[in-house]
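We show some of the complex, not the whole, and keep each chain where it was.
By written order: A and B. Residues from 1 in each chain.
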Amino acid sequence: MTDLLYSDVEESLRSSVRGALKRTVDPSTVAALYDAPDTDVSPAWSALAGDLGLAGLLVPEERGGAGASAREASVVLEELGRAVAPVPFLESAVIATTALLAVDARDVLPQVASGDRRAVLVLPWSARAGAWSAGEAVTAPVAGALGADLFLVPTSVDGTVRLVLHETADVTPLTSLDMSRPLASVAPTDEGRVLAEGEAAVAAVDAALAAGAALLASEQLGVAQWCLETTVEYAKTRIQFARPIGSFQAIKHRLADLYLEVTQAQAAARYAADTLAAQDPDAPVAQAVAQSYCSDVAVHAAEEALQLHGGIGMTWEHGVHLYLKRAKSDQLALGTPAAHRADLAGLVDLPQH
Amino acid sequence: MTDVRAEVAALLARFDLQTVDPVEFLGARFDAGLAWVHFPVGRGGLGRPRDEQQVVEQLLAEAGAPAPDLGLNSIGLGMAAPTLIAFGTPEQQDRYLRPLFTCEEIWCQLFSEPGAGSDLAGVATRAVLDGDTWVVNGQKVWTSGAQNAQRAILVARTDPTVVKHAGLSYFVVDMSDPGVDVRPLRQITGEAEFNEVFLNDVRVPDADRVGAVGAGWRVATTTLNNERVAIGSGADREAGQIGIVTERWRRDPSVRSAAEHDRLMSWWVETEVTRLAGERLRQQLAMGQPGPESSAMKLAFAKQAQQVSGFALELDPDAGLQYDDWTMVRTGSASFLGRGPGFRYLRAKGNSIEGGTSEIMRNVVSERVLGLPADHRPDKGVPFNEVAR
């Protein structure tokens, strides 16, 4: 069994990320994106990508990155989830970067790793490994496309898949359920350059989506942890019927059940990150388990947070809605729980018929 | 013995429904005792059995007669009117019921407070008697339609030195009082369907007190029982959120999957048994009064609306990831089934909070239906101003 704990280095990274987010993101900034999608949130990404070097976290040192593994990336994503941070780490530094690494795109990797340029894999945000199709002229809804300047577009010509790098595209913003991860439709406008073809192109895209799914689980864990902790604190201080509502047994038991779910989600997310980092043959199983489980836990945690906050949870001014929107969007992103369970059935030889 | 059918016919005979002014017609309907036939004569009614109202409604609807705006004046029609008839003075009934029914006066409700949500009897808004006028100060919340309302029903604390339920009184408030400050309260959907209402030295004549001083809790309970019944009204098969999902499933094979099919059918069954249980409860109550059993129905409706609207997003992820419009708008009434799937999902979250949380509904069912013992209440027997808050 692999190491499911956090190393000292990982905890130190967490602390840096948390500090940077504390300085650059707050709930009111995130909420502002709903009314003004062009609200300037660049300080957050600058702090993470530039100051902390996270844009190149997964890029080997010889390609200009930090040479860290999926384990470290998962810790970053836990913190991003906790803060519903509006930064394209998952989209650019994990998914697109994994594709670029798979095809060893030596010219652009250093630019991406330094944070100078941002890459995006141009597929609908609901795509998952083994279940995507190449070749639409306009692709939507794509996450991480707004502000990107390297567009990795899977195309299909005469049945052969190619991964094409474009540097310009028409990017039209869409109104998103989760405006902290704005979606867009994307149509490339330059001729592009083929990075890989055939099996290599398919493998690069699958690897990118698999890494995204594996690590999205950690973002979901962060969302769920924030919801649990915030609700526990609220339950300790909110008085109704002359008692803190957290002294009512029905609420206590629901929070205990939620704690258990979050504990299980944490183990699942850690296992997915560790097997991805180690290129363990169990990684596909770990990813399907983590995605199908953590997706629902994050949604459940956000829904319980809203309900147990009562009326205040329904208001725009309280932050819980930002987490609900992220959690629900994350559940749909990179494959729904049911889709991942269907994948899992194939992996562990439990056929439907 | 009066036949309501004849009364309706007589009313209809007096107007050309193509041209009639709705206010004029509704006023005449009120005067004819056809507003609420079970109310007393002269107060919009004829002193008839409650179930004859259905006959009136049906006949008037068939004739295409103007009807009161249930969306705009739901508080007035559904909650203030039955409360006024039960507890109001003759003068209050004379003054308020007719314009309420014609919708010349829209009503809103000033009950909930930031610190008194589930614990509704914990209201801190104070009303202090100054001569024959009450001076009211405090903050209310979750007031729908306050921006359109001329009148409000208010629960305020008139005696903080007695236990919390005993120190409340119930008033009718004129919303044009300069001390009333209405501010929109934006919800997670982006809309502002509700308001916060700040009350600063609002002056209410003692003549607008409903029920005795200190009897406010009992009066408010009548109001709220009417609210909960209203929530559990009848429905056709596949009504509500499930209908939106089944329509899509039938129309669009691309959303079908084996993995989701049994979940779909489970929600179909849940919705159907709830519809049947609601129908059965209505049959039981046809002659009787609303009881605590309807709280269980509210639980079921909220659960299904939330789960099914969430399931709908999973059926079509690319659509679910998007939203129709975050622009802040003020609305006068709730919309559960309109707009996009994301709106429906978010709005449904309120179903288990507004009108009594699901936690409170479970308390009601367990104590008042099943007879289980009450939980510990540290404020029992303690004066309101000595209780921790």
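Keep this in mind: contacts are C-beta pairs under 8 Å (C-beta built on N, C-alpha and C of every residue); 3 or more make two chains touch, one makes a residue touch a chain.
For clarity, every value in this text was computed on a predicted model and none was experimentally measured.
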Whole-assembly formula, with each chain kind represented once in the display: A x2, B x2
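Criterion: only the chains that are shown with their structure count from here on.
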Computed distance of Cα centres, chain B from chain A, in Å: 41
Contact set on chain B toward chain A in their complex: 112, 114-115, 117-119, 122, 141-142, 185-188, 190, 257-260, 263, 306, 310, 313-314, 317-318, 320-328, 342, 345-346, 349-350, 352-354, 357-359, 362, 375-379, 382, 387-389
Chain B-facing residues of chain A, complex: 34-35, 124-126, 140-141, 174-179, 183, 239-243, 248, 250-251, 299, 303, 306-307, 310-317, 321, 324-325, 328-329, 331-333, 336-339, 341-342, 352
